[in-house]
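With one protein chain withheld, the remaining protein chains of the complex are depicted in position.
And now, chain A:
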Amino acid sequence: MTAVIDQEAPETREAATNSGPGRVLIGIYGVFALAAGARAGVQIATKFDEAPVAYALSAVAAAIYLVATVGLALGNRFGRRLAFVCCVVELLGVLTVGTLSLLDRAAFPDATVWSGYGQGYGFVPLVLPVLGLIWLRLGR
């Protein structure tokens, strides 16, 4: 099975996630990883006691965005798989935390990246994994 796929066009497949529109996505993912990471860093450094769970979650989210960025940039089979897993986790994260944050505001006193379905970040956290998954699927 793999032999057939490999024969088809190994180079276009290889170039699929890290060129063309993929580079735009990589750029946005990179900026987002940086933004979320920097904010989580500030929150943990200055007021971790106020909401340890929320801030730790922000840091985890930032790390996942970073891994997704690297996966997309690699563009090979391993990178694509890595990016796919990250996008799924991000989507589940934003949906779960988004719903929880609406149900129980006290649990998330200060906005995390995923609170309110990423409202504080212009819903980018909700849109980004969907775009990522579509892009990974198209490139196959």
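Definition applied: contacts are C-beta pairs under 8 Å (C-beta built on N, C-alpha and C of every residue); 3 or more make two chains touch, one makes a residue touch a chain; residues count from 1.
The working rule: contacts and distances are computed from a predicted model.
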item	value
Hidden subunit of the complex - UniProt protein name among "Integral membrane protein", "Protein translocase subunit SecD", "Xanthine dehydrogenase family protein molybdopterin-binding subunit" or "Nickel import system permease protein NikB"	"Integral membrane protein"
Touching residues on chain A - with respect to the absent chain	19-21, 23-24, 26-28, 30-31, 34-35, 38-39, 41-42, 45-46
